[in-house]
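In this view, the complex is presented without one of its protein chains, the others remaining in place.
The chains carry the letters A and B, assigned in the order they are written, with residues numbered from 1 in each.
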Amino acid sequence: MNRLNRRTVLQGAGASAALIAAPGLVRAQAAPVKIGILQPVTGALAQDGEYGRLGAEIALNEINAAGGIKSMGGAALQMVFGDARSSPEGGTAEVERMQAEGVAGIVGGFASPIVLAASQAASRYDIPYVVDVGVSDQIVNRGLKNTFRFGPGFGTVTSTALENLSKLNDAAGKPAKTVVIVHEDGLFGSGMAKLLNERLPQRGFEVMETIAHPTPSRDMSNVALRIRALNPDLVIPSSYYAEFVLLARTMQQQRIRPKGVYAILNGAASNFRFVKEFPDAANLVMDCNHWADPRKPRTAQVRALAEKDGRFWLYNTPLNYSCVKLLADAIERAGSADRAKVTEALANSNFADHIMPYGPTKFVNGQNTGAAPVNTQVQNGDIKVIFPTEFADAKAVFPAA
Amino acid sequence: MLKLDIFLSALANGLMTGAVYALIALGLTLVYGVLHIINFAHGAMLTAAMFAVFICHAWLGIDPYLAVFILTPLFFGLGYAIQRLVISPASHGDDSNILLVTLGLSIIIENGLLMGFRSDTRSIDVPYGFSVIEIGNLFLSTPKVIAFVAAFVVAGLLGLLLVRTDTGKAIRAVAKERTGAALSGIDVEHIYAVTFGIGAACLAIAACLLMPTFLVNPRAGNAFVLVAFTIVVLGGMGSIGGALIGGLIIGVVESLSGLYFGESLGQIGIFLIFILVLLFRPTGLFGAKA
Partner (left out) sequence: MKDKTLLLIAIVTLALALLPLGFESNVVLNFLAFAMIITLAAQGWNVLGGFGGQFSFGHAAFFGTGAYGMALLQVRFGVNAWLAMPIAIALGAAVGYAIGFLSFRARLRGSYFALVTLAFAEVFRISANVWSFTGGAAGVLVPLKLDPWNMQFADKRLGYWLALALVALVLLITHRLRESRFGAQLIAIRENEDAARALGADALAVKLKAIALSGGITAAAGSLYTQKFLYLDATLAYGPWISVEALLAPIIGGIGTIFGPLLGAFLLLGLGEVTKTFFANLLGGARPGADLVVFGVLLILCVAFAPRGVLGLLARLRGRGA
């Protein structure tokens, strides 16, 4: 299957890169290097897992088409896929299988509980583990030498979100003073709400209420009604896809129009499916989330590949694409699939050829210090970047008319 | 503290959502009352029905309210076949085996849908999806009002079916005394399958009423399972009227406790009611003495 993809991609975008690597291809009979891709593709987190897997697959195909790992005689990367089944024990079992297959490293996990268990299981065999999403900061606070998080944790995300919120509000003449926080009651939403409650008052916002809701929720009408009663200037939602869509639709129906909806790590607010299916409910919603760098030309190429089968462009895809490339770069520089060497290469990595807006990677205690979220806003059926200003492609519309 | 119109909105919303819950619980309570089985596949069957509505709308351009007339008989047939061809022969009439079989079915349905449709969450966009009926400061979602009325109509029709028709009488006879019914010439296996089919048909109707305001993914139906069980217990297992009133009560309790205690803790309220009813009045608020 890999060989087939290699051939097709060769004819396309990767052709020029492959030409340069042609000497590598000639000697391409070097033993392949196995890479573990761990994603929850069944169960509650199936959607995120599938889009993550897609990103990893695109990266692997691209690398192989470009001649594999050159320092290892053009060795191809071979995917060992593991379905974490949306549970930590599922993830752990797959890590054991990947260990048996002799992987050089593992990428993925998505949800924090899976990442916590899987990276720990991998640490027993010193398998380098690159975390794709897993926003819980416990992941990098355990002192595991094998674990590297490429993306930002929710501490960083919240700080950036608040920073940008202040900028936004100040620039508009401080129209927003009161806030209602809506969050899913799991690890990421609750953690976010706690941080927001500590820090919003320091920035002069009054938190009128914090509303937790379970996932899955059958109905978000009560949350909407509560917002209607409190009439805040700003709503900050931090939920998964379905719940936010329900909330946004109900708010539209109940004619609740706050000055702004400022989502943080929201599952829907920067999802093209939502924008396409409910353009009115989605319009002007802002989100502070993982987002691919629109300046980098490869972003558009990866997006085109991802959207090929009628799929949508979700952040999981570019994140996993970048994580796989990061690991491949480490293997390239290590010149070996030896785990200790790859881990060391990761720790010293200075990798810039990814499609996230982070700059070159620099890991401190396993956290990529340059990782940062991006602020987007839905404007007339498209998702535009409004912060950071260096690569914003639209001006924020705030307050909403 | 809260303004009256918010309270009234929450109340109205609770009643409307509760009616849909009742519809989902109707199938469950009927199946329980007659077959005495707890159907673990109920949520997955609801998901399947919701996908059927999605297909009708997105691929065939059929409005969900028209799809009712196609999907209800279709799901009746499916339900009948599942009971007759899968559950009954595989379980050998043993309760613990029925648990396993329905659980197996739910795994098959959920993951079959995952295979066929991928994990994406989908919704349908109907022209009336956002329309509201305005009563003063109250904005009642039109599709929810329709669902509310429809739930009563369906419960009424189901009640009539049970009381007036021969099949209905046979169902009630089997529910009361299965050996006696068999002795008096009723084909018990057929009645079981009919009952299961009616349960599935109720889910199809519920799905048609839900989809204009809800969304679907391979696990969407699971969210309704526990609440449906609660309603069945509250209303008394096997009672149609009980399920309807139980659904409305749960809808209102959920809505008001969600409004006052927050959505997360509001869910505890439902389970506490559930436990209290079971402990102090296990036959349900409206159930006859067992």
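Quick note on the criterion: a contact is a pair of C-beta atoms (placed from the backbone, for glycine too) under 8 Å apart; a residue touches a chain by one contact, two chains touch by 3 or more.
This one's a predicted model, so the numbers in the text were calculated from it and none came from an experiment.
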Which of A:S71, A:Q99 or A:Q301 contacts the chain that the document leaves out: A:Q99
Residue of A:Q120, A:S217, A:T250 or A:Q367 in touch with the missing chain, whole complex considered: A:Q120
Touching the absent chain when the full complex is considered, from B:L162, B:I198 or B:V233: B:V233
Where the unshown chain meets chain B, residue by residue: 32, 36, 38, 86, 89-92, 94, 96-97, 99-101, 103-108, 110-115, 119, 218, 226, 229-230, 233, 237, 264-265, 267-268, 271-272, 274-275, 278-280, 282
Absent chain, residues of chain A that touch it: 1, 37, 39, 41-42, 46, 49-50, 53, 79, 81-83, 85, 87-89, 92-93, 96-97, 99-100, 113, 116-117, 120, 123, 136, 138, 142, 144, 185-187, 189-191, 212, 214
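Simple rule for what comes next: only the chains that are shown with their structure count from here on.
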Between chain A and chain B, centroid-to-centroid distance (C-alpha), Å: 37
Contact set on chain A toward chain B in their complex: 41-44, 46-47, 49-50, 185, 211-214, 216-219, 221-223, 225-226, 228-229, 241-242, 245-246, 249, 252-255, 273, 277-278, 280, 311-312
Chain B residues touching chain A - in the complex, by the definition given at the top: 2-3, 6, 9-10, 13, 17, 111, 114, 118-123, 125, 129-130, 132, 139, 141, 213-215, 217-220, 222-224, 227, 255, 258-259, 262-267
